[in-house]
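Here the complex is missing one protein chain, while the rest keep their positions.
Here is chain A:
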Amino acid sequence: MSAEHDPAQRVAIGISFGNSYSSIAFTTAEGKAEVIANEDGERQIPSILSYVEGEELHGGQAKSQLVRNAKNTVAYFRDFLGQEFKSIDPTPCHQSAHPVQHESTIAFKIRDTAEDKENEVTVSEITTRHLKRLRSSASNYLGKDVNAAVITVPTNFSNAQKEALNKAAKEAGIEVLQFISEPVAAVLAYDARPEAKMADKIIVVADLGGARSDVAVIASRGGIYTVLATVHDYEVTGLKLDQVLMDHFAKEFLKKHKSAGDPRENDRALAKLRLECEAVKKALSIGTSANFSVESLVGGIDFTATINRTRYDLLGNKLFAAFVRLVTHAVEKAELDPLDISEVIIAGGNANTPKVASALGAAFPESTTILAPSTSATAINPSELSVRGAAIQASLVQEFELEDIEQSTHPMVTVTPHLSHAVGVLCISGEESSGIFHPIIDAETPLPVRRIAIIATPKEGGDVLIKLAEGSRHIKVTKPEPKPKKKSEDDEDDSDEDESDEEEELREKTWKVGKVLSEAAIKGIKKGGKVEVQINIAADLGVNAIFREVGGKGGVRGIIQPPKATQNGSA
């Protein structure tokens, strides 16, 4: 075994590698993820390389080359890895080196050496160079030679893409311990916080990045994550939001300097415009107004202007609404209702924009927690979610042999039966005499599973019936009663009520009792006593349940056969 594959010799980090930005992070001895800044102090490092007379610039330095040296600057290349030329969208590269077909892969024609000649540098090679720079920044920071990493990728990254990335990483001296998906990394970043409480919940990760947006609906059950649905979009993007601002400032500029020409029609002016607009957009995430200032935008004219946040919110309205639609579409795709969603984690750089969070918040009920900087003081920086998750995962797997990790992540291990319905108990409540369903184990919980419930009993105690059943979630919609028209004489008294005129329909989550699974009795419960129900469901859907009075002696044990065993009878 070579030294770099020896788990004992590993120095592993987490890497998030986006089309727009990349980040690196490590996990401290205390188990806390920390994001590493590069030599220029950047934690969101632009995924950009630029070549100036043979010198390679990286990150923010490379990004500023987009103005003067766009042809030799490579950006937005991650999604090209492992793809054929015919299946890529080159649009994001319009203001940098254009991708070209190179044998069966993709390359950029750039002058990357001191010589005066263009080379076709493949996307794999570019990726290797980019990862090398990330690795060296991390090594410098940690004072140790980083040689392994967990890298995050989108949920729809194909095997070919992962394969290509794996190879490129290897070339960069990085052993990829595991690829994990970006939204799951985000969930892990939250769950790994010491204050996190484990609970069964459905989480939506809504990622509004630079060149794409991705939504994932994830069931979290006892700390195990299952992706239920995803949506990907390449039109609702941070670049488009930049464009909205570019159009706005270009028009402002033209109003003042009609004869100078449209800055969008000049490559260099366009590049300046784009860089400044992205900066303005970021500034509007913190401040309620921001300055736009570019020296010599077109024809030597310096241009400054200001914009307030409300204006930006309005300009970007269509895109924000489209993003919300993507998210609700993902929830529909998972055959769920917004009421089923406990948390929405807004990820990606544009999650910093308050309007993104408020627009999403409006699409979910109040019971849904929106995790974004503007809605939650304890929210994790949305640009760092992926990399933190990756760093945590790296710390979890770094001492395993690679083969071991591969075995454990194989479908043989990951493919798991999930409950199709919730399993719970029938209780009584005021209105319903027939009993109402209370879930103990939610649908989409992977098997095997064990859950315990503590259930109240009638005031006087006595003998109780415990009915286990399946339940399905039902959304009850109550239309508001049409408000009686106010008499005119009342008008002055309640003029302030008028604003809340449009009453919304009331939507509630209720349960429908499905198949009854079993009945059990606990007798002689003392006054105010409680019953503990423990349900174990095996992978074959066999149920083993234990019922007992809390603090009482003995108990009742029952077994429900798996469905198939009884169908086949003696077989």
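In the analysis below, a contact is a pair of C-beta atoms (placed from the backbone, for glycine too) under 8 Å apart; a residue touches a chain by one contact, two chains touch by 3 or more; residues count from 1.
Following the convention adopted for this analysis, contacts and distances are computed from a predicted model.
For the omitted chain of this complex, the UniProt record lists the protein as "Zuotin", which is one of "Rab5 GDP/GTP exchange factor", "Prenyltransferase alpha-alpha toroid domain-containing protein", "Queuine tRNA-ribosyltransferase-like protein" or "Zuotin". Residue in contact with the omitted chain (choice from A:286, A:465 or A:506): A:465.
Checked against the full complex, the candidates A:55, A:145 or A:519 give a single residue touching the omitted chain, namely A:519.
For the options A:29, A:362, A:377 or A:412, the residue in contact with the chain missing from this view is A:412.
In the complete assembly, the contact with the undisplayed chain comes from A:396, out of A:270, A:307 or A:396. For chain A, the residues in touch with the chain missing from this view are 85-91, 98-101, 155-156, 178, 180-181, 184-185, 188, 191-192, 197-200, 218, 222-230, 233-235, 325, 329, 389, 392-393, 396-397, 407-421, 423, 425-429, 435-436, 438-440, 444, 446-447, 451-459, 462-467, 470, 514-523, 531-532, 537, 541, 543, 547, 556-563, 566.
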